[in-house]
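Our next item is chain A:
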Amino acid sequence: MEELIKILKDLHPDVDFDTCETLIDDKILDSFDIVSVISEINEEFDVVIPAEEIIPENFNSAKALYALIKKIEDED
Partner candidate 1 sequence: MIFTSAGFIAAVIILAVLYYLLPKKAQWPLLLIASIGFYFAADKRYLIFISVTFLAAYICTILMGRIDLKTKAYIDLNKDKITKEQKKEVKGRAKTRKRIFLIIGLIIALGILCVTKYTNFVIDNINLLLKDGSKIRDLNIIVPAAISYYTFQTCSYVIDVYRGKTTPQKNPFKLMLFVSFFPLLVQGPICRYDDLAPTLFGEHKLLEKNISTGLTRIIWGYFKKVVVANRIAPAVIALTGDTNTYKGTFVFVAMLFYAFDLYCDFTGGIDITIGISKVLGVDVKENFNLPYFSKNIKEYWNRWHISMGTWFTDYIFYPVSVCTPMLKLSKWSREHLGQKIGKRVTVYLASLLVWFTTGLWHGPAWNFIVWGLMNYVVIMVSQELEPLYAKFHGKFKVKDKSLYGIFEIVRTILLMSMIRMFDCYRNVPLTFKMIGTMFTKVNLKIFWNGSLLGIGLTAADYIVLAVSFVIILTVSIIKNKRGHVISDNAFTLRYSLLALLFTVIIVFGAYGTGYDMTQFIYNQF
Partner candidate 2 sequence: MKKKIIGLILILIFLTGGLWFLQRLLMPKYQGKIVEGAMIEEYYKETEGHDVLFIGDCEVYENFSTMTLWEEYGITSYIRGSSQQLIWQSYYLLEETLKYEKPKVVVFNVLSLKYNKPQKEAYNRMTLDGMKWSMSKVNDIKASMTEDEDFIDYVFPILRYHSRWQELTSDDLKFLFEKEPVTVNGYYLRTDIMPQGEFPDPMPLDDYAFGENAMMYLDKMTALCKDEGIELILIKAPIEYPYWYPEWDEQVSSYAEENGLTYINMIPLSEEIGLDMSHDTYDAGLHLNVYGAEKLASYFGQYLVDNYGLEDHRNDPKYTKIYEEKIMLYNKMIEEMNNITEEE
């Protein structure tokens, strides 16, 4: 989880990713950020997030994103 937070903080240092649950709804993360994050996650976790999982539910909070990563890891 810390690695994920680190990736996110790299993009937006002043956002509290531990608690924020409206990263997409409040437009804190834009489409460029999402793509960057996915590419970093691919590097870090060796996990491919497919396009169909790029939905607000999965990216609104670091927690949800981490759950997604774990789910994909599981299926592999």
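Behind the choice of candidates: all candidates are chains of the complex that A comes from, given by their letters.
Please note the rule applied: contacts are C-beta pairs under 8 Å (C-beta built on N, C-alpha and C of every residue); 3 or more make two chains touch, one makes a residue touch a chain; residues count from 1.
In this text the structure is predicted, and so the values were computed from the model without any measurement.
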{"item": "Chain touching chain A (counting every copy) in this complex, out of 1 or 2", "value": "1"}
{"item": "Footprint of candidate 1 on chain A - complex, ascending", "value": "27, 30-32, 34-36, 38-40, 42-43, 48-52, 54, 75-76"}
